[in-house]
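With one protein chain withheld, the remaining protein chains of the complex are depicted in position.
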């Protein structure tokens, strides 16, 4: 018997591999499915079932890919949606995996027809429940995906699902959700990597409300909805293109790369210090840790993407883009930025300033203009000393920024500020400086008092 | 925050690494501690606490080793014992690991002063409990270690510990025991790799009894007590020799190896088929999967051990011996059995018979004499068609066997039968044949009907 | 600039990768061409030329495969043969690789139209010469491939090629042949891994003869001609099937494997000790070190081959078979011999005797019957104490052996004796015993005096 959680960092996505006596099921597989195939081979199991808790919107499901590679059956929740492949679960559906039984539990709220899956041995008490985006460690699923207009309705459904279908399973049942901390599918997900119905019942803030109304008041929240969600939703419905039919990403010479520039977007994933010194004009900078989500935010789904990398292999970068449905990579700069420079090609740069030097500016006065790109949840600086535009809104709201005075961009550590600078530069702004080390650095040298 | 289980296969031992905010604790570390040091380095944590649930008897604890390498404090349970290092916990002891708190729970029964450790975040409800050998998935700790004379008393203590200290924690608390299935410290431990108080309360057979008496009747069992327990108990009290001060195991030429034979025992861990064809006379055969426990059973703690290996590296074999306190390895045969043979050295062999051929013997009659070395729990064959001596008793009871007729040795798959043959051969028996494939093979060809 | 030798052990085959300034050539590639593709990628070179010194007979050339993967041009020597792909070199052919020039030198003798390739930088003196099978370290090419009837003629051609085309290049030219020691294409090839025209001129025994006649007398030798040469010759002419279009070898359950037995040959590559104890009836045993050549000798090119392996992965065994044109593998026993035995399937065994025990037989008398399967060049035992049939002739001459008395099979170390036993067993012989450790073991214990 094996139950294993597969973590996809960057997306903070959890899928699960369940095996017993020669058979296996996978819950909510990711698009690159080698990890499940390898587990099946290592444990000598045949994957029979692919079970989805809901359609998902923040990543491309690997259901079609895995079914194509194994012959397994795909079972969808959200049965009201027009799926183009696979079967639809019912409230009475169940699947055998050796001596284990998996039973469907319809738990709508995050989506109209989402499901959870209860795992137990034949003739025993409930053991584990795979809750998808209905219940997380310390959080519950967002209810705003159909629009805020329907959020109350969905929150009501979710309340029902939690109270009637999940909490009633018993305190001792282990809870296995689809996401961990930092996921775009939650706001307060905890980093406790194991939890139970009982623990959540006592400690999850969303389960402490006495009334349905109080729960709904807390659960109705508007969270980010990055543009790539649209494609994920469509592809998870139709089945995405198969990765097994893709060719490896092409290395491009400087000249070939330059030839593509007119109708492509350059994604640069080197360190922000290297990017600051020299990058191909018009490039978008995204740091490695934010690669998947920010690519989904800031790159156009249909535009060709060219990669500039150094230590992270281009194939790995491409894989992360594929996980969020950015399939349109056109190649990578084979000899890297050194090759580009040694060919005498044009580059651009972004001025930077260390936190220590910025503090001297603050001390000397007059106050420099700060653009804080952190999220509201990060307590950005007060409006009186600067402008606050979260990174996710920067492409819409850049018109609020002056173009005739230096704008010092601030985020937590410097990464997102550089992304913001690269995006703003594309709008024609040249009065940008990135504060290296970000708020964390200013805090370390007690320069933040002035910003609040 | 990180809570990670470290599995030592072979011993089916679980230790736990708990880290938060730069600090870490390890519960019941094994003797080779690199795994904890690596985790600490990867997560950038400093190991501060080493917590033992009890003295342990089935493996050598790494508390002293890990303390020596990190400066961490060692905390022992079983405080009535005369420990030669470390500190003794109290019922009120607790330790901080970043924002996490670990609290001692005194849970005697398996040992007179054993403890569990409760883990929770500051100001929250109980999250996980590390139960040592008090409570397993599907089993409870054995109570026969002080002798059957005190088993009732210990079972009473254990009942108390379970009912008062553990079950009262709440169903939602995750249970993290010190052992998994196949451990010599349990008899019915399940292979469910995650469990909770609630699940065990409902499903653990030892927790289904209505009365204290009924529990005790079930819990008082006599289990194996391999001879190496004595050393483990002593070294876990005094602190074992440090592995960091050992030299690597020496490769020995054929002549050097031969020179040591008189005052050494040869341990041969090649495949049983290779062993059957040719081995150094007097060698003990132990299969890789049983290496740790059977070495502790059948090798003398004080005799020098010489190794004959093929694909499993000698250093790995030595490591597994060290885990059970067999520190006295004198070297390994550098050029393997091929080298030994090409030097013209003496070898011995053990006749084998396939299950298919054995079935023909059965069919033809008269009935061959079978020695079944499986455990009572494996439903060995009826006495009327053969002799049943569990492998663990073979060295004591070999006098029961005839020496003038062929004895066909049977186990589940063939491995233990070969170990038995190698041990019996040392007593002067030559009338031995091993049934390849064991009971499993006989069953596959429907030859077992005759054996019941 | 890079010149790298790629060694294929087992075949003792040398191919060469030559690169400069973005371009590369490969001389005599083997069939699995990843090694060349990886070098090209590592050095950022584009493979443009594939140059063959001759058709080759002892392995499948990778020319077609490599051309298919890279677009490189294939150039054949032996232009009188009806090649189905590629171009034919002329005496004036030359190729540029960056600043390097490669010039054809027609050097027939081993084959009617074989060539060597001279490498030099533009406008400099000759640097290296790739001599194929014309000139080796310490040996020259065999001249018996067209039959002994034409061996004199070929030896004459070879003399001419050596004297006129190779020795005249100058002593300082580095010699890069197609084979090293133990190759079936030579008899006395040295293990000096670097040599020169000058060194060979002074030290190569075949170049010490004063006259053409003396050379020819030495060069006309009959060497082994394993049956697989026929396929290699044909496929090297027509182009072999592409490996890039093969599927991975299939794992087979015991039942599926058993189902194929009737029309397949089992190749068992486990240790000879394991094979002796238990193998699938009718299996051919070949040791890992002799895998490529002996498979070519003893397996039928058109019969389906099933593999039994343990530590050497089946895919690796298959690869070595593919190198000699044995493409017809049908799968491997997924759970190994342990699985086979635990399914209760039939097995066979081969009795073995250690050299030490055999010596006791010798001492006691009467003399046991020995079958020595070593080659004539290994000084097999005298006819008066036994029978000498080289392993390569065993399938033809097995009728010379008695079937009513024990035959003790002897080789150098025991491997080939077990191969002989497995082959003889298929002819119905059951009176076979393998002497473990072989002649080397008997020699080590001074038991060989009696055998001479």
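Each chain gets a letter, A, B and C, in the order it is written, and its residues are counted from 1.
Throughout what follows, a contact is a pair of C-beta atoms (placed from the backbone, for glycine too) under 8 Å apart; a residue touches a chain by one contact, two chains touch by 3 or more.
Note that the structure is a prediction, hence the values are computed from the model and not measured.
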Next on the checklist: Let's see if you follow the contact definition: name the visible chains touching the chain that is missing.
Outcome noted: A, C
Item to check | Sole residue of C:53, C:161 or C:196 that reaches the chain not shown, by the stated touch rule | outcome: C:196
Checklist entry - Where the complex has a chain not shown, which of A:9, A:168 or A:349 is the residue touching it? => result A:349
Checklist outcome for this item: The one of A:124, A:160, A:277 or A:328 in touch with the missing chain is A:277
Checklist entry - Can you list where chain C touches the absent chain? => result 1-3, 124-125, 127-128, 170-174, 191-203
Checklist outcome for this item: Missing-chain contacts on chain A, rising order, are 270-271, 273-274, 276-278, 310-311, 337-338, 341-347, 349, 352, 354-357, 359, 413-414, 436-438, 440-445, 447
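Going forward, only the chains that are shown with their structure count from here on.
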Checklist entry - Using C-alpha centroids, which chain lies at the maximum separation from chain C? => result A
Checklist outcome for this item: Rounded to the nearest Å, the gap separating the Cα centres of chain B and chain C is 48
Checklist outcome for this item: Taking each chain's mean CA coordinate, chain A and chain B are separated, in whole Å, by 43
Next on the checklist: I'd like the Å distance between the centres of chain A and chain C, where a centre is the mean of that chain's Cα atoms.
Outcome noted: 55
